[in-house]
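Here's the structure, in structure tokens; my notes come after.
With one protein chain held back, the other chains of the complex are shown just where they sit.
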Amino acid sequence: MQTFFSIAVDAFAYGMVLFVISIGLSVTMGLMRVVNLAHGAFAMIGGYIASYAAQSLGLGYAAAILLAVFGTVAISIPIERLLYRRIYGAPELTQVLMTIGITFCIIGIANYAFGPTLKTIPLPTALQGSADLGFRSIATHRIFAIVCGLVVAGALWYAIEKTAFGVKLRASVDNASMAAALGVRTEIIYAVSFAVAVGLAAFGGVLGAELLPVEPYYALRYMVTFLVVVSVGGAGSIPGALLACLLLGGIDTTGRYLMPEFGEFFFYLAVIAIICIFPRGLAGRVR
Amino acid sequence: MKRVVIAAFAAIIMGSAAYADTIKIGVVGPFSGPFALQGKNFKAGIDAYMAMNGTTVGDDTIEVIYRDLPAPDPAQSKALAQELVVKQRVQYLTGFYFTPDAMAVTPILKQANVPLVIMNAATSAIVTKSPFVVRTSFTTWQTSTPIAKVAHDAGVAKVISVVSDYGPGVDAENAFKAAFEKEGGQVVEAIRIPLSTNDFSPIMQRIKDSGAQGVFAFLPSGPTTLGFVKAYSENGLKDAGIKFFAPGDLTQESDLPALGDAALGIQTTFHYAVSHDSPENKAFVEAASKAIGSPAELSFPSVGAFDGMKVIYRMIEATGGEQDAEKAVNAVKGLSWTSPRGPVSIDPESRHITQNIYLREVTKADDGTYYNKEIQTFEKQGDPGLAAAR
Amino acid sequence: MTEETVAVTARQSRSIGRDLLGIGAIISAAAIGYLLFPDNLALLTRIIAIALLVLSLDLVTGYCGVATLGHAALFGSGAYAAGIISAHYGIADPILMTLAGIVGGAAAGLVCGVIILRAHGLPQLVLSIALIYLFHEFANKASSWTGGSDGLSGISTDPLLGMFEFDLWGQTAYFFGVALLLAVLMLLRVLVRSPFGMLCRGIKEDPLRIIAMGASPKTALIKMYVISGAVAGVGGALNAISTQVVGLDSLSFTLSAESLVMLVLGGGGSLFGALTGTVVFMLFEDYVSAANPFHWLTMVGVLLIAVVLFAPKGLYGTAAGFVACRREKRP
Partner (left out) sequence: MSAVFEVLNLKKAFSGLAVTNDVTLSMATGDRVALIGPNGAGKTTFVNLVTGNLRPDSGDVRLNGETVTKVDAIGRVRRGLVRSFQVTRLFQEMTPAEHVALAILQRDGRAGAMYGNFLSMPDVMDETAALLGTLGLVHLLHRKVSEIAYGQQRLLEIAVALALKPRVLLLDEPAAGVPQSDTGRIEQALAELPADLAVLMIEHDMDLVFRFARRVIVLAAGTIIFDGLPADVTKNAAVREAYLGSYANASHAA
């Protein structure tokens, strides 16, 4: 029983970290219909900025996170205007080609600018160490990640379902020309959504750096994981992504505890099974 | 017309023989990609050696040609080696970070009449694949065996082994198990985890539940190591008194700043620490730091490369610049010298390097940086892996 | 002779003419390659092997519209099949090894096809990714057969037809590769123009319409997957024969993604597009990685972005469109 709780705690923590990093991708892929393989690259940029801010500028953790989010968004704006705008509505494979190209460039630049070594983001003392849950201990920063994940999920759900912006966004996604005819400025909606997605990527990159350390190949190394999580959840669905993260996090963690040597098998077999049963993802919308 | 042809022909023949004034060395390594750091270290070691010993041997000028192989890819490795030998006419092949890449090249050495000097790839069996292979790095067996004695001497009787599920990981597990059981200890469980593991908390839980007093670990250097070591301290294993044993790949110098306090006190055995205290190493570190640009990136592959160049220079001397792989290899059998890592020699039978293995502990220096402090020496260690394979 | 039959005959002779032109182009490209890089035949042979993989991917992606990032599973299965019969059973005849590669690739194609075709779009892409990781992990686990992460070594190859040695200079491997490529290409030209090829193009555009014609898109796609597997298996076998080693990378996501990039680069839905993409990508990569082994990835990234911006239908597709446009305008 104790083992069960212990695994459950680990699974929950891992799932929430995955959620924070991948939810931005769910926004770009589900709502904007762009297969954005460069998502990890933006998370990585966030990580690098935070690391630089904390290590070299001596800023605090909160300031570093803010700088990372806004810095990454600022970097992404010209990329969106010059490159992404050309591939909205393009065939999937064209989007794959473009975003892989962008990823390669960002990796090359990161490698050149920061070198190939691992970069860390020092945690504030409040988040260091571990908390005692009674039957086991858990790292404090993981609790912080869980809280952040829940807040992000709630805020996004509210923004998309309950605000005027959310209504316009959903309208633009369902029928861009109709929305434009109704006076919705789809270009702005898209730009803002893209910025939000990138900001979430950067936030996740910083928050998850303890688990997925920042280095130039971050962008490619975890690309598949993000893509899998989002598709299993059903692109564009916040509850779906949350469910997928917790489910896959649970399967991954349990597999690694019980039969670590077959960890990969469990994970990918589960992915295949879920997609075969839910071909549009756990909460995918019927198109 | 006929005379021109004959002249040209003669020039080619003579050019390829005694009058060769440029000797090319082909280096294959990961110069881009996730392992670019290790490739950079190859280059730093090579540059350091050439800066200290000149770029000529006798009348011959040495030219180094680099070829990039970002990830293990034996087919590409062989294609690159073929290109280096056939097109670039290199007389020596060297580098090779990954075992499969080195393995793929061994079948062509005889026909190409080219020796292969391995600067890293650490699986024991490579040297048996061709008589023209010489290795100046280490084997996983060589570095993982002494730590078993360390564990036993520390009073640990039960150990759990956790390794990444790939060739070197399996080697490390076998090496440790063999040596630890020989010491009278018990490996209670041997876990192999996928290379792509990100979250190590469940593994830590499993280690706790196993009731072992210590954990032996082997993971490839880089992000996974960082995750593992952090999970080890965060999940309270360190505080619970579960001791951590590993070969030195886990605490390579370039990862230490990222590992930080989490790694403090971890003991590893390895053939080289950048902090090794000797005049040879001081000179080497100075030259290599200059070559690599950022001294914090300096790590173990640089010394393998440095000594690899030493061996190649000796080969060139012995053959007078002529292409004769057999003569070249014979010339370095039994060769011994003082490397930056300490006294070393090439075992005449296995053509693998015999060297000291050091027990080191991650320590914080006065200036706040972390380093591997050597605290014990296991002298003149050969490769136990070959004997085990037989 | 009626007007229609005249038109049809003209059409046919034009397409046969195009075939001859294509074959001529490949033979001359092979000859130019041989003359330009006589001492880098290993690279050229590798390009041919990868070209077979990209052609095979073109069959399912370009012609049938299946999105996959796991196509190396077919290539790697072919490579391992060819390698294993040589390393473990001592069957070293290159032709038999190629046949083993075809069988291995086709079997993998059947498995992948059955699973991948269960979803569409993004989930399909993810299914293919999951599959390639399963294949990779399986090969890693079955190390007594595959050599695991150390790679399958000990593959020996008899001389081709008992006469031509596979040696260091790689001439035999190169000409063997060119011959295989030509044979595969001619068969595929027949295939894509056959009724079956037409059916597949229809499926790519509108599977519901095909159902309304009484044909089963799924059956056709699975057949195509098996054929695609056989083609990829030839590539894998060629790789195993020419390099005498098979590594886990041949079953990797990276190789799958690269082959997709090459296909889109050249332009899917045309055999010459697949070839163009492979040759351009591999030569470009070889050139920039030799010129700057440390930072060449950025250059590749720039190339990919430039292609999307300036040649959205792929290099061959855009060039062919340009030529067709010129021809239309000519009176």
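Chains: A, B and C, in written order; residue numbering restarts at 1 for each.
Definition applied: contacts are C-beta pairs under 8 Å (C-beta built on N, C-alpha and C of every residue); 3 or more make two chains touch, one makes a residue touch a chain.
Predicted model, so just to flag it, every value in this text is computed and none were measured.
**Q** Thinking of the complex as a whole, which visible chains are touched by the chain that is not shown?
**A** Answer for the hidden chain's contacts among shown chains: C.
**Q** Return the single residue from C:A29, C:A215, C:L283 or C:V302 that touches the missing chain.
**A** Answering carefully, the residue with contact to the hidden chain is C:A215.
**Q** Looking at the whole complex, which of C:V190, C:A291 or C:V323 touches the chain that is not displayed?
**A** Of the listed residues, the one touching the omitted chain is C:V190.
**Q** Provide the residue numbers of chain C that touch the chain removed from this figure.
**A** Residues 4-5, 7-8, 11-12, 190-191, 193-199, 201-202, 205-206, 208-209, 211-216, 220, 223, 227 of chain C touch the chain absent from view.
The rule is short, and it goes like this: only the chains that are shown with their structure count from here on.
**Q** If I count partner chains per residue in chain C, which residues reach a count of at least 2?
**A** 137, 141, 295, 297
**Q** Which residues does chain A have that touch at least 2 chains other than itself?
**A** In chain A, 111, 261, 264 touch at least two other chains.
**Q** Given the complex with chain B, which residues does chain A contribute to the contact?
**A** Going through chain A, the ones touching chain B are 3, 6-7, 10, 13-14, 111, 115-120, 130, 136-137, 139, 210-213, 215-218, 220-222, 225, 252-254, 256-257, 260-261, 263-264.
**Q** For chain C, which residues count as touching chain B in their complex?
**A** 37, 39-43, 45-46, 49, 137, 140-141, 147-151, 153, 167-170, 239, 243-250, 254, 289-290, 293-297
**Q** Enumerate the contact residues on chain C facing chain A in the complex.
**A** Listed in rising order, the residues are 61, 67, 115, 118-123, 125-127, 129-131, 133-134, 137, 141, 253, 257, 260-261, 263-265, 268, 295, 297-305, 307-309, 312.
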